[in-house]
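Okay, structure first, notes after.
For this depiction, one protein chain was excluded, whereas all remaining protein chains were kept in their positions.
On to subunit A.
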Amino acid sequence: MTTWVALVVVVLMLASALAVLLLRSFVAAVAATAVVGLGLTVLFVLMRAPDVAMTEAAVGAGLSGVILALALRRLGLWRIEDNGRGDGDA
């Protein structure tokens, strides 16, 4: 059972890691990196390392995503819509 859960999580992580490379929108890529961190958190929980899982959830899924998003905004790349209609900077 655990193996299957881990397998699904690993596939999800690989898919979102690929999505980071392939997605055109920077905002979506940042969200995908957070998904990789979240998957890693689940793996740590499965391996019975709750301490590491908490750190990974806080830093990998939360903090690094926020810092990447802030850096995007600072560079002026924070665009929700990518079809040139308007720049919806949040």
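Definition applied: a residue touches a chain if its C-beta (ideal position, glycine included) is under 8 Å from a C-beta of that chain, and two chains touch if they have at least 3 such contacts; residues count from 1.
Quick note on the criterion: contacts and distances are computed from a predicted model.
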Exercise for the section: Quick one: find the hidden chain's UniProt protein name among "Phenylacetic acid degradation protein", "Sugar ABC transporter permease", "Na+/H+ antiporter MnhB subunit-related protein" or "Extracellular solute-binding protein". Expected result: "Na+/H+ antiporter MnhB subunit-related protein"
Exercise for the section: Against the chain that's been left off, what residues of subunit A make contact? List them. Expected result: 50-51, 53-55, 58-59, 62-63, 66-67, 70-71, 73-74, 76, 87, 89
